[in-house]
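This report concerns only the one structure given below.
The other protein chains are all here in position, but one chain of the complex has been omitted.
First chain written, first letter: the chains are A and B, and each begins at residue 1.
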Amino acid sequence: MAIARGANAGAIIRGATLALVMLGVVQGPVVWAQQKSITVASTTSTENSGLFKHILPLFKNKTGIDVRVVAQGTGQALDTGKRGDADVVFVHDKAKELALVKDGAFVNRHDVMYNDFVVVGPKADPAKAGGGRDVVAALKKIASAKAPFASRGDKSGTHSAELRLWKAAGIDVADGKGSWYREAGSGMGATLNTAAGMNAYALTDRGTWLSFKNKADLTISVEGDNRLFNQYGVMLVNPARHAHVKKELGQLFIDWLVSAAGQQAIADYKINGEQLFFPNAAR
Amino acid sequence: MNSMGEAFSAAWQMLAGFDAELAQIVGLSLQVSITAVVIATLLGLPLGAAIAVGRFPGRQSLIVLLNALMGLPPVVVGLVVYLLLSRAGPLGSLGILFTPQAMVIAQTILIAPIIAALSRQTIEDAWREYDEQLRSLGAHRLTAAMTLIWDTRFSLLTIVLAGFGRAAAEVGAVMIVGGNIDGVTRVMTTAIALETSKGDLPLALGLGIVLIGLVLLLNALAAIIRELALRRYG
Partner (left out) sequence: MLPLELHELSYAVGDTQIIRGISARIEAGPRTVILGPNGAGKSVLMRLCHGLLKPTAGRIIWHGARNGDVRRHQAMVFQRPVMLRRSALGNVMYGLKLAGKSRSECELRAMDVLEVVGLAQHASRPARVLSGGEQQRLALARAWALGPDVLFLDEPTANLDPSAAQDIESIINAIHASGTKIIMTTHNLGQARRLGDEILFLSNGRLKEHAPIDRFFREPASTEAAAFIKGELPWQ
């Protein structure tokens, strides 16, 4: 009977769809469980630079460990580590990192690499801040010209560094909020998009800048100041506080990063022939 | 517009070259959102039907609440689920933060109210039409609810598709609970957010075109099924 045939076809379609879905749902956790892996909370700038895509396969080849990078702002990454939602944290705010190690949230902190920050700005350079090496002088010029400046405003390592520089210049950016000082409240890339869109100055790490594809009319205004030095560090989430932390696998990653092999891998990462990060782990 | 043209060619290149990474991202997006929609339907549809045919104190308030929950901001849902699944949170021992399972949970929470609220409306409208006849034939409320679900199946399918569309399009929830981990929890929307933050706008737009194309394809498929079934069942 025609009705019976229709019912059968419908049942087959329904059954097939359900099977496909179940396969998808089941396959997930099964595959998941089989892999050796650690979760590393790092920063968007490190992720966006492409460094991880370069060095993590090398680590996996050597140890078979899958490194799963959750890229957040430094503030959020440190919080993730404190909560125990990651095994290792890899950020660039040495002052905060050391404070948290002292607090007992993290252990086994090591310097890994450094790069530098640069100030980028419009080619036309309305504040006449560009060309020199003195970042504090440049910031003073930007503030007095009330030239638009895009800040990350998100408690990241870059944001902390930026605030320290304004302080060194003796400028209270609260005065400029809403007019020339624009807080994007975003990651580095999003903030650079904003800066490009409104032809503003901004502080960025060189790694992100080199790999950023929407430079528009912006160029490097200030570079080479010692105060623009940006140190990256790696540390293990304290297993005494979070029993589930994969301390052996996490430690393997930390050890590799500071080893000759890891340090070389970092140095080898280049964009258009330019090196982004400079390894400086203690020997 | 230059970037539009670049975007279309980026999209075409990715598709034509069967880019493996794209395939993985698309596959995960479908897996997460389809699973979420299935679970949300299994939860939301009976709830909507029960409220549609039931009569109990507080029913009107429940309907208002359900309708309001349709507008849950994805980023808030993501944050709440994150706090629940975090190791420092009540369900931390499950250890499913930053996994596709967490993403499925967040999206299910997001779209279950949509499915419940809209199916409630659809079934209640049908109930008004069928109410007397079904009761005359001797159907109790539970039987009536099931009959109505079957009879309104085409409208319900549209609702399920709407739920899927919402899930596949959102980025706030899956970004927070998934962490956008390369190869593990990166889906179309978070990939677009990432490429945008890298300033690679044509690529981001290209991914966006692929995403829209996918949703269009799914809806076209559903429309064909609906058309065939309509002809058979009227």
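Going forward, a contact is a pair of C-beta atoms (placed from the backbone, for glycine too) under 8 Å apart; a residue touches a chain by one contact, two chains touch by 3 or more.
Everything numeric here is computed off the predicted structure, so don't read it as measured data.
Chemist: Can you tell me which of B:15, B:72, B:139 or B:215 touches the chain that was removed from the display?
Modeler: Here the residue in touch with the unshown chain is B:139.
Chemist: Across the whole complex, list the residues on subunit B that are touched by the chain not included here.
Modeler: The list for subunit B reads 129-130, 132-133, 135-139, 143, 147, 150-151, 153, 232-234.
As a working rule, only the chains that are shown with their structure count from here on.
Chemist: Using the touch rule from the top, collect the residues of subunit B that touch subunit A in their complex.
Modeler: For this pair, the touching residues of subunit B are 30-31, 34-35, 38, 86-89, 92, 95, 97-101, 104, 179-182, 184, 194, 196-201, 229, 232-233.
Chemist: Quick check: in the complex, which residue numbers of subunit A touch subunit B?
Modeler: Checking each residue of subunit A against subunit B gives 6, 10, 21, 24-25, 28-29, 32, 39, 44, 47-48, 52-53, 68-72, 82-85, 186-190, 192-193, 196, 211-215, 242, 244.
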